[in-house]
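Every protein chain but one is kept in place in this view of the complex.
Up next, chain A:
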C-alpha cells in the first residue's frame, strides 16, 4: 500500500501536466464551440430556408456522428486538404464542432423558454427585431441554458480523453505512457481515473446547485 502511494506521488506531477492539457482542450472547445452553438441555435429557428436547413443538417450530423469519428476526421482530413495544424488545434477544433452541435439544441431550448410576451413587449416598445434578440431573448435564453451547458462541459471534459488517439499528451496519454514504462497499468490508470473524478464530481455538484438556484428563480 505504501508502495502504491509512493508511486502515485511520483506520477502525480506528470498527470497534473496532462490534466492541464485536458482542461485547456476543454476550454478551447467551449470557447469556440459555444458561439458556434448559439449561431446554430439562431439559424435553425430562422425563417429563411437556405439558412435553416444547412444549420439543421450540421446539427444533426454533429450530434449523430460519434465524437471519436469527428476527431479523427479533423485530424486525418485537414492535412489532406492542405491545412497543417498541430494535434492540439485539430483536437480543439473537433471537440468545438461537437460542442457546437450539442449546445445549439441546449441553447435553442433556453431561447424557447423566454416568454413570448417579452418579445411582444420589445416590439411594442419599437425595438428592432435584432435588438429584441440581442437585449431581450439571448441574455435570458442563455441564462436558462446555464445548468445544461455546465453539464455538457463535464461531458466534453471527459471527451478530451479521446484525443489520446491523436497523440495529444493529455491526462490519459500520460497515464498510459507511465503504464507502458513501469508495467503498473492498473495503479496508474486508477490514479488517472481519480484525477478525472476530482474534476467531474465537484463540478457535478456545482451543476446541481446552479439548476436548483435557477429553478427557484423561475419559480
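Going forward, contacts are C-beta pairs under 8 Å (C-beta built on N, C-alpha and C of every residue); 3 or more make two chains touch, one makes a residue touch a chain; residues count from 1.
The rule is simple: contacts and distances are computed from a predicted model.
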| field | Listed names "Tetratricopeptide repeat protein", "Monovalent cation/H+ antiporter subunit D family protein", "Amino acid ABC transporter membrane protein 1, PAAT family" or "Ferric-dicitrate binding protein FerR (Iron transport regulator)", with the criterion being the UniProt name of the chain not displayed | value | "Amino acid ABC transporter membrane protein 1, PAAT family"
| Which of A:28, A:41 or A:70 touches the chain that is not shown? | A:70
| said: Touching residues of chain A against the unshown chain: what are they? | reply: 60-61, 64-70, 72-73, 76-77, 79-81, 158-159, 161-162, 164-165, 172, 175-176, 179, 183, 185-187, 189-190, 192-193, 196-197, 200-201, 204
